[in-house]
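Every protein chain except one is present and positioned as in the full complex.
Now for chain A:
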Amino acid sequence: MENKQSSSPASFVDSTVVPGDVVLDLSSMTNQTIKLGGGLRQDCDAISAMKAGTLRFSKPNKYWIESSQKRYVPCVEDTILGIVVDSKADNFLIDIKGPAMGFLPVLAFEGGTRRNIPKFEVGTLLYLRVVKSNFGMNPELSCTDASGKAAEFGPLKDGYMFETSTGLSRKLLSSPACPVLEALGKKLSFEIAVGLNGRVWVNAASPDTIVVVANAIMNSECLSGAQQIIMVDHLLKNIQ
């Protein structure tokens, strides 16, 4: 049975897998390169699952396992929200809700040199990208995109940050837009940054808007699309 499943890799995509499932067999797909995301590991030719969740595939070649948890397991190329905990000579120590502190090299900023090292006070909220996440090493972060531009990365000013599960933050980032965000966006104007580590930052002109948006997002976790829209309508009616 094991052989039968691994011979048709597509069958596992979008289905639930548990740790130990061999989801892909590389010997049957020799002439292509694939990228592995969170929750997958390679043992020679077998790609097996390391956590329970849904196996996802995005074209052309990326595979990952999606699940919802409170603790974040860092994965390369994820965009996350981190909190500065300490600054050392070479690195900032960043809390990323993971098992280990993230290291943000002081030069990992656009045009970063020894002369213009930024100063962050403890507790600064940063929008970051995971660059390296190897076994037994602290994950390495960066405030630039792959081409070295600042893009949107860097410190977030004002606003309010709250914590959700990793599953909800992934849902918020999905396209087409998550129903709760779409419903809120029709009535209110706000700025939002979602980190895949389950942190969400919201900013708006007035504190009421921030509170409404934050609570609507936190409430939406276990609701279906239609329920989310009803819930948002109800919340907006209450404040008007």
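Here is the rule we use: contacts are C-beta pairs under 8 Å (C-beta built on N, C-alpha and C of every residue); 3 or more make two chains touch, one makes a residue touch a chain; residues count from 1.
As a working rule, contacts and distances are computed from a predicted model.
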The complex has one chain missing from view, so what does its UniProt entry call it, picking from "General transcription and DNA repair factor IIH subunit TFB4", "Protein ECERIFERUM 7", "DNA replication complex GINS protein PSF2" or "ER membrane protein complex subunit 4"?
"Protein ECERIFERUM 7"
So which of A:Asp45, A:Asp95 or A:Glu221 would be touching the chain we can't see?
A:Asp95
Which residue from A:Val76, A:Leu156 or A:Leu223 sits in contact with the chain not drawn here?
A:Leu156
Sole contact to the chain not displayed, among A:Val23, A:Ile210 or A:Ile229:
A:Ile210
Touching residue (missing chain; options A:Thr124, A:Thr166 or A:Asn197):
A:Thr124
May I ask you to list the residues on chain A that touch the chain which is not drawn?
83, 85-86, 93, 95, 99-101, 121, 123-125, 156-162, 201, 207-208, 210-212, 214-215
